[in-house]
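The other protein chains are all here in position, but one chain of the complex has been omitted.
So, chain A:
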Amino acid sequence: MTVANPRIVTVRQNILKANDHTAAENRATFTAAGVRAINLASSPGAGKTALLERTLRDLAGQMSMAVAVGDLATENDAARLRQHGAQAEQIVTGTICHLDAAMVQAVLPRFDLAGLEVLFLENVGNLVCPSSYDLGEAARAVLISTTEGEDKPLKYPTMFNTADVVVITKMDLADAVGFDRDLCRENIDRARPGVPVIELSSRSGAGLDAWFAFVRGEPT
């Protein structure tokens, strides 16, 4: 018996290239249909669904919008969103902690993309995993609430560094929880120098105009 000879080959390939390939297909689909896809990421409880509910309600009649919402198991979020008259489809991710491009691609046939202007891709609540997965979105919004502390941008640098806009939610609670606005904005700017920041409250409605401008694709 002879000993097998190892041979070292240099590969230098992106581990997520299959996802990136599917994301490029999704992006082409969205572009062809004239849909602006917006990927929303945040920690659990940062207020993604509340912001989407408010957006669907306030912009109803002005824009045609729909939501694909990723969740580990339940269908609560999709049911909440449907109450506002927009189509909402759940992507049940099971044990998977993020949406990936293939999951989004699989749900797209359920939408009439040609009749849509904006498709929200509400990611699983998690600031780690979703950062690695391009879904084919036109823009990525990362939400952080005033109740979760100012250091999140430095603890999750990848998520914030891939954001096209950072939204600070629950501003109506800022004073009550002692939120340090300047420190939070400083940390966001360290993670992603120059990124636009929108401060808002889905409850009071303060700051929503800037968010709606982003949703429409206007400069922020």
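Note that a residue touches a chain if its C-beta (ideal position, glycine included) is under 8 Å from a C-beta of that chain, and two chains touch if they have at least 3 such contacts; residues count from 1.
Here, contacts and distances are computed from a predicted model.
Missing chain, UniProt name from the options "Sulfite reductase, hemoprotein subunit", "Multiple sugar transport system permease protein", "Carbohydrate ABC transporter membrane protein 1 (CUT1 family)" or "Hydrogenase maturation factor HypA": "Hydrogenase maturation factor HypA". The residue from A:Ala18, A:Ala60 or A:Ala176 that touches the chain not shown here is A:Ala18. Note that of A:Gly61, A:Gly94 or A:Gly178, the residue touching the chain absent from this view is A:Gly94. The hidden chain makes contact, of the residues A:Thr29, A:Ser64 or A:Ser132, with A:Ser132. Seen across the whole complex, the unshown chain contacts chain A at 1-19, 94-98, 100, 102-103, 128-129, 131-132, 153-154, 156-159, 161, 187, 189-194.
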